[in-house]
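The other protein chains are all here in position, but one chain of the complex has been omitted.
This part shows chain A:
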Amino acid sequence: MRRALSLLLAAALLTTISGCRDRVDLENVTLMLMMGLDLDENNKLVIYASSPVFSKEAKEKNEVTQVNAETLRDSRGKLEARVSALISTGKLQNILVGKKLLQHPGWIKLLDLFYRDSKTRINARLIAVDGPVGEIMYFAPANKRRLSLHIAKLVDTANERNLVEKATLFEFNRQLLERGKMPIITGLRKTKREVVADESILLDNSGMYVGSLDLEENEILQILQDDQISDLSLTFLLPEQGANKDKALNLGALSCYVVDVKRKVRTGYSDGRFRFDLDFRLPIRLTERLFSFDVQKDTAQLEKQIDKQLQAQMKAVVDKLQKHAVDPIGLGLFARAYRYRDWKKVQDQWGEAFKNADIRIRVRTEIIDMGEIR
């Protein structure tokens, strides 16, 4: 009797499982892998959604739709009325934001959904698009896999080679709310044949578009940030070796890997402006040298020539950042950590304080390996 009773009870408990209403079958899910936000010709918000199609009958592997909506959540219903099943953002890979939207004040508020809704993937990449977002969303190159996954891989690997910055939603939020650092995100553009990730987009602390860095500038920025991820390869044209940009072949060129970045930052404050002394020591490994040179004997001479070039390049990047009054290097963190009282005065206008700061750079490279041949 007792046994029957407990069995009955266990069976009764089973029925409660059907009370969990969150069950969704995979067939009923449309996995949104890429989302696009842009403003159309009438300055209305357009939301694009790209999701994979798993049906054999479908000719295309991607399902792309666009709607006009007030907010991102508002777009979900409209999108669901168009795509095959229920939209899920749990696998979101990329969020493409049009440059036009980036120049619109308050656009970052739109992202609220991603941070509030616990179902969204917070590691989705935030990518700025130079040009209309729709062109990329509907782009289906024949020699690539699904564009959403292709872009994800493209951005990841370009970032791994230090060519572009990469910001996930979380990373973007962190930089945005960090008063001592400004966000910098990947920039993407479309050419006739392919999508190119060769820009990093500078934003200010309200998320507004400020400017962009190209590949070389971003590599330099990675050194400045002491944030190089893997092999950082630099190519220098040494005027001492007869390099000249106008020639067809530039035999005064030299390439090297930066093995490590050793950065020392000293922070000072005087006469109402910050002063940063950035000291870099870079062990490098030669990978390419088009001119003849006795590296073993005259190491110091060659190192000096490289230092001069690199220092000039770094100075140029810092000048550009200062001109735009944005600090993606994060020198504000140093200001806060070591000069807190002075920082407090400028913490809400760090961009301006950074612009006026006196930033001095010293680079010392050290050739640790000349390669297989002399």
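Please note the rule applied: a contact is a pair of C-beta atoms (placed from the backbone, for glycine too) under 8 Å apart; a residue touches a chain by one contact, two chains touch by 3 or more; residues count from 1.
Definition applied: contacts and distances are computed from a predicted model.
Missing from the rendering is one chain, named in UniProt as "GerAB/ArcD/ProY family transporter" (options: "FtsW/RodA/SpoVE family cell cycle protein", "Sarcosine oxidase subunit alpha", "ChrR-like anti-ECFsigma factor" or "GerAB/ArcD/ProY family transporter"). Residue A:91 is the one among A:91, A:144 or A:161 that touches the chain missing from this view.
Note that of A:312, A:337 or A:368, the residue touching the chain absent from this view is A:337. Although one chain is not drawn, the whole complex shows that of A:40, A:80, A:130 or A:178 it is A:178 that touches it.
Residues of chain A that touch the chain left out of view are 13, 16, 19-22, 90-91, 115, 118-119, 121-123, 168, 170, 173-175, 177-179, 181, 333-334, 336-338, 340.
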